[in-house]
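These notes are about the structure you will find just below.
Apart from one protein chain that is not included, each protein chain of the complex appears where it belongs.
Entry: chain A
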Amino acid sequence: MTPLALATRPAVRSWLPDYGVYLAIALLILYNVAFTPYFLEWSNLRIQLVQVAPIVIVALGMALVIGTEGIDLSVGSVMALAAALIPLYLGYGVAAAIVVSLLAGVVVGLVNGVLVARVGLQPIVATLAVFVGGRGLAVVISDGQLKEIRNPGLINLGSGDLLGVPVLVWITAVLAGVVAFVLRRTVFGRRLLAVGGNRRATELAGVPVARVLITVYVACAVLASIAGLLSVARIQSSDASAVGLLIELSAITAVVVGGTPLTGGRVRILGTVAGALLMQLVTATMIKHDLGPSTAEMAQAVIILVAVYVARERKTR
């Protein structure tokens, strides 16, 4: 090995998992600007951003859970529950419907959190129960029917604009900012990372670990229910059997591609947002070039593998 290689390799190694996702996005955008007609059109960017918004919101919560060395499989079902509850309570006003769907998130989060933190189940098992049962319950609540939404307030949330930017995108950006702030600047955020880094040590330091974990799962589920209600607002209909289907996988992908290690103790919020954007861009690029969704999925698989491989380098150091 040459001296130069010795000097540069470790630097690249620590740099790549942290910033690789931005590099990939930049490259993909450059490619699209050069080869994809109408890519830079605002209408195209709008569609991409609106489509990716629910994934980003769910991924924010997922990133927090993964930061505690956990995982939450129930997010898709929480979206479905939130979606199913909205038409039932819309009669009492938009606010009531929103509150009820958020409450559903709180309840599910509490169940997940208590199972993980107090009962001591493994997160993947604890959240599997709601993953399986939650959507079923949502379908029962909605009688298995697709329900149209005509409430103008709700529809405005899903398709309205503010200063020329979709409300959905504003909400997503604000949520990302809030989550990033909470993580960096609050007692809860610091404790979350410590729990993920070394739960036993954090416990001995007198940190109420169970409370931190329960809060994390509640936050994740509430974010998922927000994503659920925004999806309903955007599609202008509630279909419990379709809303948020397989979104847990997209969310986990976004988190991992964004450079957050599954081993906990470290969370990258901007990276997570970028991870979701990258996957969206890949799909969009493929579609614009007449490559089917299956090709896009394979490309995504490659990206996931690369992300995991790059992260592995850091771990073995």
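To be clear about the criterion, a contact is a pair of C-beta atoms (placed from the backbone, for glycine too) under 8 Å apart; a residue touches a chain by one contact, two chains touch by 3 or more; residues count from 1.
FYI, contacts and distances are computed from a predicted model.
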Protein name (UniProt record) of the chain left out of view, among "Ribose transport system ATP-binding protein", "Heme exporter protein C", "ABC transmembrane type-1 domain-containing protein" or "Rare lipoprotein A (RlpA)-like double-psi beta-barrel protein": "Ribose transport system ATP-binding protein"
Touching the absent chain when the full complex is considered, from A:204, A:270, A:287 or A:305: A:204
Hidden-chain contact residue, picked from the options A:135, A:191 or A:268: A:191
Where the unshown chain meets chain A, residue by residue: 6, 10, 185-188, 190-191, 193-194, 197-198, 200-208, 265-266
